[in-house]
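Missing here: one protein chain of the complex. Every other protein chain is in place.
Naming follows writing order (A, B and C), and every chain is counted from residue 1.
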Amino acid sequence: MVTADRIFLIPLLPFAAFVVNILFGARFLKHRAAWLSILTSIAACVIALPVCFEVFGGARFANDFAWLRINDGVLRFGYLVDPLSASLLFMVVIVGTLIQIYASGYMQGDPRYSRFFAYVSLFMSAMLTLVISNNFILFFMAWEIMGLCSYLLIGFYFQKESAAKACFKAFLTTRLGDVGFLIGVLMLFLALGTFDFSEINRALALGDHGALPLSFLATSAIFIFCGTIGKSAQFPLHVWLPDAMEGPTPVSALIHAATMVAAGVFLVARSFTIFMAVPETMPVVTTIGCITAFMAAFIALTQTDIKRILAYSTISQLGYMVTALGMQGLGAGTFHLITHAFFKALLFLGAGSVIHGTHVQDIRQMGGLFKKMPHTAVTFIIASLALAGVPPLSGFWSKDEILLTAFASGHTLVFWILLLTAFMTAFYMFRLVFITFFGKARDPHVHAHESPAVMTLPLWGLVLGAVLLGIPGSPLMHHWFQQFLAHAIHHPEYHPSAFVMTCSVIAAVGGITLAGIIYMKNTHWAESIAKRFRPLYRLSFNKFYLDEIYSKFIIRPFTALGEVLYRFDAKVIDGSVNGVGAGAMWLGAVKNWIDKYIVDGLVNFMGTLTCFLNSIVKRLQTGFVQNYLLIAFLGFLAFIIWELKLV
Amino acid sequence: MGPVESLKYFIPELIILCGAFGAFLLDFAVRNKRAVGIFSLFVMAAAAFAMKNPAGETLSLFYGFFHLDVFAHWFRIFALIAVSVTLMLAMDYPPLKNRYEGEFYGLFLFMAFALITVAAANNLLMIFLAVEFVSLLSYLLTGFLKHDPKAKEAAVKYLLFGSVCSGIMLYGISLLYGAAGSIELGHVWQTLRSPSMSALGTVGVLCFFAGLGFKISMAPFHMWAPDVYEGAPTPVTAFLTVGPKALGFAVFTRVLITVFSPSFAHWGVVLTALSMLTMTIGNLTAISQTNIKRFFAYSSIAQAGYILMGLAVFSPLGQNAVMIYLFAYLFTNLGAFAVVCLVEGASGKSNISDYAGLSERSPATAFFMTVFLLSLTGIPPLAGFIGKYYVFAAAIEGKAIALAVVAAVNSAVAAYYYFRIIRVMYLVPKAETQPTFGTSPLYPKIVLWLMSAGVVTLGLFPGYFIKLLFG
Amino acid sequence: MTSHLLSWITFTPLIGAFVLLCLPKRAHDWIRWIALATTAITAGLVCLAFPLFRASESGFQLVERAMWIPQFNIQYLLGMDGISFPMVFLTALISIMACLGSLAHIRVKGGREKEYYFLFLLLETGIMGTFLALDLFLFYIFWEVVLVPMYFLIGIWGGPRKEYAAIKFFLYTLAGSLFMLLGILAVYFGSEPRTFDMTLLASMKYGLVFQKIVFLAFFLGFAIKVPIFPFHTWLPDAHVEAPTPISVILAGVLLKMGTYGFLRFSYPLFPDAARWFQPAMGVLAVIGIIYGGFVALAQTDFKKMVAYSSVSHMGFVLLGLAAMNADGFRGALLQMFSHGTITGGLFLLVGVLYDRAHTRDLNDFGGLGEKMPVYAGILIFFSLASLGLPGLSGFVSEFLTLLGSFQYSKLMTGLAAIGILLAATYLLYMIQRILLGKLNPKWSSLPDINYLELSTLVPLMIFILGIGLYPKIILDYMIPTLDGLLKTMGGAV
Partner (left out) sequence: MTLIPVEHVLIFSLLLFAIGLYGTLTRRNIIGILISIELMLNAANINLVVFAKTTSLSPETGQVFAVFVIAIAAVTVAVGLAIVLALYRSRKTIFADEVHLLKW
């Protein structure tokens, strides 16, 4: 039975803000729209945080109501706050609220201010729903609505052609994955007869795979993973995320760094039991994640747009998480997801602050911003350190966990790739930091200034998370976080390895140092290196040419097929219909023609001949009415002959 | 029943006969020829009142020359309606306003007399006589407009075609007589069953059918119809499309019932083929017509094809189908011709293009025309649909799937050309040159209302009609 | 009034139509208001049915029975169940919206309003009757009655190629329905005792060969109406040329008559044949989904795009029907309802734009989101609903459909999923071309959507959202009947 309790309110409050803002925002609320969104978000925080802490303390919340009858069962919608969802809930409400506060400053003066906050509230609502949903369908619904918000917010500056294209691309690309996800869910339902997470877990825990073969379940898992590939921008569907940076920067922070893209990872974590049940699917996950992590980092090396660098960084880090999950590292992956959310959001907000202060996005136009924007710079650097994996910041602990998992579970190749990626990460992050905040101002037109407090305060708030959140999952707390998650699901545990930690630190410090050497001391090196490794450089700079390949081999044939089918429709199918009509007309015309030329022609031709004893032609000499008679007679004769034969 | 006893069942015929002569006399007496028309209408009404439904029993009049049964009764009613409506149309038909107008009404009363005798005729002689009577009057009426070359030509063609067909039919009758030794339909039936006579009988029957086929404009004996319908004065055309056709079907039905029911399977094939042929030819040719009367001629050929379906599957349902269809067709076609008369009265022409923008020039007329055309198309809930329903039902019941399918396809084709007229009336804007409608004359308007009422009520409450007709 | 509620629902529009006939031609305001009032009263009557209709029962309710043509055992038989109720409700809803839309529509405003509303109301009667009739003969009559006003409404008030579109629509549908008539007759003569009564016919058994033939005859009639590939070519023409309110009716309600026919007649009467044709129907459905999607993608005409999207979306209905299981049926029926509201709304939106810009060329627009923010929001809403965004009704129905079809055929479902992707593509591509990007200076003075237009859209949005968020509100009415149908077809629920 439905008992309305406070947890239902967590997503509903932002939803209410959305409704009010979309309906009355533009006309009545105006700049107060932000406060509505922020307030509901804080309210959600207030409700959610105690819940989270209760769950951290061992509680578990679930409640549901009947939503739809499927087959002879009932699909029940509700929430499930277990360790996994509690961790994400914790992250989402905090990051979300901070970003909204930030955005209220960032978006100041935008003509569609209230609409922005409406969308953001809708997004918050969807994200929270997703996190606490208790079944795949609700999950999928929230998932899709997030996609919509992403679409709307990427296209927020829709007057820009590039934004219009980007949102289109983002939605379609993710939807490609979503369709796979949906199919996977349907297959799962066919196999297990339920959409409910708890029931799925229970069934799989008992080793019950339903009536269908295990390979079916495996296929289903792969299809579900398609959702992750789309949403978490994994190779080969990652192409939308860099373009998604067309949206306002808080959006990039919230949706395209901290929460929505992480939902894909969350999806794998949520359906972890399924993947566990069919371990042969795991290598697929690992491979995709690994490719993504490496490739995105490689691309990030050469990008010049501050947000794009961060975007590729995000893709790369998501690849990290996915890789971890693929190696059965549920704890590691989720841990990195949480920590990453904080420092990546921080990075984006910092970038936003930079953009806000300088009005440019190309790092080549920046430089020496440290003095002009101290708060931004400090927080940004802290976040960069966290991302690079410098101890004891959160990123170090979580990344270390992943590397440890790879190392300990015997994925040696993966380990080295990830390590290389970590090195590249440190490098490109500090390339960004050094170019942006240090050195001299490169563009005289840029007049940077520090952002207002409403924007810098959230940065500091996030710094707190970026610095401290590594602790619960670190050896310092005996991997409390991983233990906590493992409540729900069994997964292997590894003892911390000094080797891995050392490698990790070396990679981080090495990357930073190299970046420092190239971009602080010997700035001309960058170009000579680029020249030296021209093919690699171009490969990276052109993002592996994937956009071009997709355009040429997928999108164009796709649209061309549409054109061809349309022409087919107009010509062939419609033509055949019209052909029937035309045929009837034609027959009518033929008959007329016969009437006109044959019948009449005979008449004219025979008209002058009168003598009936002459030739055969003469015998046919008739007047008009006689022609009729002749035909009638011939017909009559035919029937007589037919009849008599029949008789 | 002897002649004297029979007379009391023959009162309607007598009334009409007397009325016809009376009309001619009246024509001498009065200046206002319209009075003759009104008198004729009264005669018709009187005859209608005098008619009694034999209700189940079959009266054998004049030593069996006439069989007055329910079937005949309703054909007589049918004939009276057809003639009365024609009279009403004629009374406001401008080209007829000449000094021969009175004769026209008189001739039509004779026509009524001929028609109502046909339905009851029960032997070959009576059939021949009645059919000839109707034919001769038709020739005359077709050519009634002396100075209209088209009318004359139509009359000549009608005369020649009709006479030849009569000749063939008579020859067939003579052969049947020879084979059966009698002209009673009942006897003919008996002899036809004996194998020795079958060849002679078959040829005779086919010859006989040829004559009837001409009457109902069945392919391949249909070719006179378009020319005649186009050339004849419009009220006469209206009449010709229903009157002689119904007569032909009445005789056809009666002959089939009494003579051929046992060996029907054999004839069914021929009739099925003819039915398909007729409707297809009619529909295909109608598509490209430009003259509305000619258009309706081809339409009527096609309709004859549908009616033939009822005969082709010669079940009781099929017989009923013929009757119902004919009634539906009576209302519909006469109504449509009333519109044709009105438009011709207003514009003096009868081309389809003259109907352009009719919905604006005279919304009511266009509306009625639409109703009639929809009925002809067979759109429910109008009379035409009930007719179609009946013949389709008969075909399906008789498992004549091919026939039903051909008819269905034909109906769709027919819809195209009927909607051509609707399109012209509603979708084509009126031309500048077209005259506006004055106040419509009274009688055609009455006809419009009556016929559309018939079309709608027959469509909405067919049960009542069916009960009335078949008990 | 409640004792003959269904008759009142059916014939109230007709009464209104005849009232209109009696009004003078120039009393425009009166004509409009009476038409609107009539549709509103009809809707009110439909709402009266809510307390009387017992949602948990599967049989026909509020049945009205009277002998009509005793010779053929033809009855005036109306009844409502969980299949027809949503459709009747949809009809009432869409009719009001279309009537409201007519008030503002340019071509209607021009003149001949009396005829327009007369035909409009006649159409509504026909549709209502089609959904309520339980006697095959009566059903056929209403089915045909729908055609004629539609012909005129497209033909007189349509766009440049109206005549072609109108006659094409008419002939196409007529040809199909004539075959259906033959099928109906075959059922009649195949029944013992002979009857057209659906309630009796459903319990009779026929041989498989007979079933197959008659199923095909019915199929032709219904498939053309739906329309199922390859019988769909009348649809783009008719939709494009029809005036906006009529497109709304056409897409919103008329297409549903075809799929309704399957549920109401083909399936319960010929369950064996239905199973026999199941793969064929599934394949046609999938072809329709993908094909319609691709062709919609290639359109530059806004309205044509929406029209082809209908082909694709009705394919989902057919797919659900082809699945022949509980989820499939529910999905199909729900998709019928939600497609009615969604596509109806889309057509209204096309009309709003066309009334202002007098063009529908997608490439001609751009950046309208700035000029017409409310319009943009609503257009996005309906597009999202159409592409099956969760939270809106399109998702629930497509989800159920896919769930059902998945149990039948994985391959077909997988292919149908491409249709979902295509829907997203063409709809977003449309949005991109109309709303996003730089504002074409040509349109810099376009006014935003006005209140009248808004009033036609908002109720639809409420339903779309309501069903999307909590589909039980409508599914509870459908499920008992659909389960009952499945049971009579011999399948497990």
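The working rule: a residue touches a chain if its C-beta (ideal position, glycine included) is under 8 Å from a C-beta of that chain, and two chains touch if they have at least 3 such contacts.
Treat the numbers as computed from the prediction; the structure is a model and nothing was measured.
Chemist: Relative to the complete complex, which of the depicted chains are touched by the chain excluded from display?
Modeler: A, B
Chemist: Based on the whole complex, identify which of B:125, B:270, B:401 or B:456 touches the chain you can't see.
Modeler: The missing chain is touched by B:125.
Chemist: Touching the left-out chain: which of B:69, B:230 or B:344?
Modeler: Only one listed residue reaches the unshown chain, and that is B:230.
Chemist: Which candidate, B:6, B:60, B:174 or B:258, sits in contact with the chain we can't see?
Modeler: Touching the chain that is not displayed is residue B:174.
Chemist: Given that one chain is not shown, which residue among B:23, B:68 or B:164 touches it?
Modeler: Touches the omitted chain: B:164.
Chemist: Since one chain has been left out of the picture, which residues of subunit A touch it in the full complex?
Modeler: 592, 595-596, 600, 603, 606-607, 610, 612, 619, 621-626, 629-630, 633
Chemist: When the complex is taken as a whole, what residues of subunit B touch the one chain not shown?
Modeler: Residues 124-125, 128-129, 132, 136, 139-140, 143, 146-150, 152-157, 159-160, 163-164, 166-168, 170-171, 173-175, 177-178, 180-183, 187, 226-227, 230-231 of subunit B touch the chain absent from view.
Quick note on the criterion: only the chains that are shown with their structure count from here on.
Chemist: So which chain is farthest from subunit C, going by the mean of the CA atoms in each chain?
Modeler: So the chain farthest away from subunit C turns out to be B.
Chemist: Between subunit B and subunit C, what distance separates the C-alpha centroids? Give it in angstrom.
Modeler: 43
Chemist: Using Cα averages as centroids, what's the distance between subunit A and subunit B in whole Å?
Modeler: 74
Chemist: Distance from the CA centroid of subunit A to that of subunit C, rounded to the nearest Å?
Modeler: Comparing mean C-alpha positions, subunit C is 34 Å from subunit A.
Chemist: Can you list the subunit A residues in contact with two or more other chains?
Modeler: Counting only residues that touch two or more other chains, subunit A contributes 581.
Chemist: Using the touch rule from the top of the page, what residues of subunit B touch 2 or more other chains?
Modeler: 416
Chemist: Residue numbers of subunit B touching subunit A in their complex, please.
Modeler: 156-157, 160-161, 164-165, 168, 198-199, 202-203, 206-207, 210, 214, 219-221, 223-224, 266, 270, 281, 284-288, 413, 416
Chemist: Touching subunit B in the complex: which residues of subunit A?
Modeler: That would be residues 581, 584-585, 587-589, 591-592, 624-629, 631-632, 634-636, 639-640, 642-644, 646-647 of subunit A.
Chemist: For a test of understanding, state which residues of subunit C touch subunit A in their complex under the given definition.
Modeler: It comes out as residues 168, 171-172, 230, 232-234, 291, 294-299, 325-327, 330, 367, 369-370, 373, 377, 380, 384, 389-391, 395-396, 399-400, 402-403, 406-407, 410, 413-414, 417-418, 420-421, 424-425, 428-429, 432, 435-439, 470-472, 475, 479, 493.
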